[in-house]
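Here the structure comes first, spelled out in structure tokens, and everything after it is commentary.
Omission of a single protein chain aside, the complex is shown with its protein chains in their original locations.
By written order: A and B. Residues from 1 in each chain.
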Amino acid sequence: MPASLQHEALMLAQPVSDDPRGFSLRQSLLLAAPAVLCLLAFFVVPLSTLVEQSLTSPRLGLQNYVRALGSDLYLLILWRTIRLAAIVTVLALLLGYPVALTMSRVSGRVAGLLAICVLIPLWTAVLVRAYAWIVILQRQGLVNEALLGLGVIREPLRMLYTEGAVILATTHVLLPFMILSIFSVLRTIPPDLDRAAANLGASAFATFRHVTLPLSLPGIYSGVLMVFILALGFYITPALLGGPETLLMATLIGQQTTETLDWGLAGALSVTLLVITLLLVGLFGRVLRLEGKG
Amino acid sequence: MGGGEPRGSARSLEPLACALSETAWTFLPNRTVVMSGSEKNGPRTVMLRGGAVSVEGAKRHFGSVKALDGVSIEVAAGEFLALLGPSGSGKTTLLMTIAGFEMPDEGRIIVDGRDVTGFAPNARNLGMVFQRYALFPHMNVRDNIGFPLRMRGIAEGERRKRAEAALETVGLEGYGDRLPAQLSGGQQQRVALARAIVYEPPVLLMDEPLSALDKNLRERMRLEIKRLQKQLGITVIFVTHDQEEALVMADRIAVMDQGKLVQEGGPRALYERPANAFVAGFLGETNFIDGTMEGLEGEAGMIRLSNGARVSGRAPAGLTGRARISVRPEYIAVHTRKPEGFSMEVRLQEVIFAGASTIVLAEAGLAEPINIRVASSAALDGRLPGDPLWLTWRSDDACLFAA
Partner (left out) sequence: MQGIHRRSVLSGLGFGAGALALGGSAGRVFAQGEELVVVATGGAFEKALKDHFYDAFTQATGIRIRPVAASNAETWTKLRAMQQTGRVEWDIVTAWPEDLVAQAALLENFDCAKISSLAAQAVDNACTGRGLLRTLGAVTLVHDARKFPNGGPTTWAEFWDVNRFPGPRTMPNAGAPWWPLMAALQADGVDKDKLFPLDLDRAFAKLDQLRPHITVWWRTGDQSQQIFRSGEVSLGMIWSGRAFALQKEGMPIQVSYAGAPPNTALWAIPKGARNVQASLRFLDFFTGRPEAHVPFSDAVTFDTLNKVALSRLTPEQRKDRVTTPENSRQLAQMDATWVAENRAGLLDRWNRWLAR
């Protein structure tokens, strides 16, 4: 799923060119065959099973969808999930954009160093990062000890197993996706454009607003899309750093699958999440196309 | 063939002469240009007033590299100055320092009587055309040209009018709605130019603006920019590594090497009176021959070459010992019989036809053959490799430098 989303995002960011020197249709199909087979085996087949389960378990009908969408609890969790994904996306954008901008502006060695700083968390297991956050946020963790030591607080704050912890850690995990997708667009913007804008009388802020920002929109769109969708389906981090009050869709689906064994409902919830995700992808694609024309 | 005629330098500079005759026609002292604009409001008059630029002792180093090593230069209002030099000579750094993208470690930049040394680029009000145009790809041509006006708080309607006028000036009426990607390289170049002049800056900086164009277009644009500069009366500082471009376009050329200003002057003066071997070699083609000074008589010096020949050229005062003579291929006269006075006997090595002129390579017992350029009409018909030839040049056409 992340890989295909990434691909989708890249497609959105850079329309594929029609290269006349490219492969013939037959060659292309042949080249695509392994990927298509993998998609069929690992994506299409399980997905159809999922849809089938949601419509037939325990008996044929839409009862699972009625339960999924008719329950105020599931709607609450769905809303909570979308809200959290949106907050994480906005945070990742606000935190990631300056980093991407810096990476695209500094010289080679510093940019490399920054890139490594961005990539190392990406290469670290999500689990490890979640435990690192536990160490930082727990009652006798780094943050509380520091605040207590400075006399800012007298009682340790409860930070772990809260929505704030989930937002923080999820943003941390997904930040590199935002940074890299914005950076990949920013670095294609010729530095001369900044100079030209300055020379033409634009302040640093005006240059950013009128030149850099509009030109980096494709990167923002793909980063926002990727982070939002990944956040919608986030599982491990919320499970480890959140409490029951931060139960999200993915965890709920997992619960229905492994605990209450209600596969029909799990299927219906999954399909609901999938449909919402696809709707958002479509919406973004549309916005992007309009933007491209404008 | 009855032997080569000694040829005058004016003839060899034919292309340059042509260019000058075409471009030196109008120099408007008041620099008032009438640009046609919206009919409703009548013709729009743009008052352009070229500003003087002076750089005083600019120093800038990157690590141990001295990009600018104490450069001082004055550019008069309305003058077209070419900064010429090989890559790494500091010419681009100098331009960027004037534009404000580089801060000098030492020295001052004065534009139009105003010390702008500490000013940010956006506070300097200078026009600039970048090597790759630097048009904003997400804005159409009109918005690109209107951008500097927008930054100056000029209202939309006025921006439109002035952008159209600027487009007309560069010959791109009706292209306002196009995106830069929909334009050819030459058209983009013109838009960049229009954008750089629309807010009527006193000085226009150009950073190798023609290097991305193909040869034909490049040559056309040279003349067009030159024409526009004269028409607008704007001061232009133009960076190039192309000596021909500098010769064709500039009123004055400043040659830079290793962060230093080596020589400045009119194109012709530089070509004919290079101050040192570097300028002689960089500006146009030349033959360098090493030897030993034998005597100085006023401005003329005599040098004995390693093949025993004694030849003369203009020499700086007090030049003795090892020296080097520079003589341009087209200043050398070829004789099939030994002429009166000093001459150098050589053997014909190769004759290469190159269109209007023909290149003659002559073996003189030196490290390298001597390169001579004669009019093709005066080519050495019937002469075979190995045949003897005699070379002469006017003492005034050759330059002697310390080796």
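Methods note: a contact is a pair of C-beta atoms (placed from the backbone, for glycine too) under 8 Å apart; a residue touches a chain by one contact, two chains touch by 3 or more.
None of the values given here were measured: they were computed from a predicted structure.
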Among shown chains, those touching the left-out chain: A
Touching residue (missing chain; options A:94, A:128, A:153 or A:261): A:261
Full-complex contact with the absent chain, from A:161, A:234 or A:284: A:161
Among A:60, A:73, A:125 or A:150, residue touching the chain not depicted: A:73
Residue of A:220, A:252 or A:271 touching the missing chain in the full complex: A:252
Listed residues A:139, A:209 or A:286, member touching the removed chain: A:139
Where the missing chain touches subunit A, by residue: 73, 76-77, 134, 138-141, 158, 160-161, 243-245, 247, 252, 255, 257-261
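The rule is simple: only the chains that are shown with their structure count from here on.
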Distance between chain centroids, defined by C-alpha means - subunit A, subunit B (Å): 55
Subunit A - residues contacting subunit B, complex: 190, 192-193, 195-203, 206, 210-211, 214-215
Touching residues (chain side subunit B, partner subunit A) in the complex: 99-101, 120-122, 124-128, 130-132, 134-138, 147-148, 150-152, 195, 199
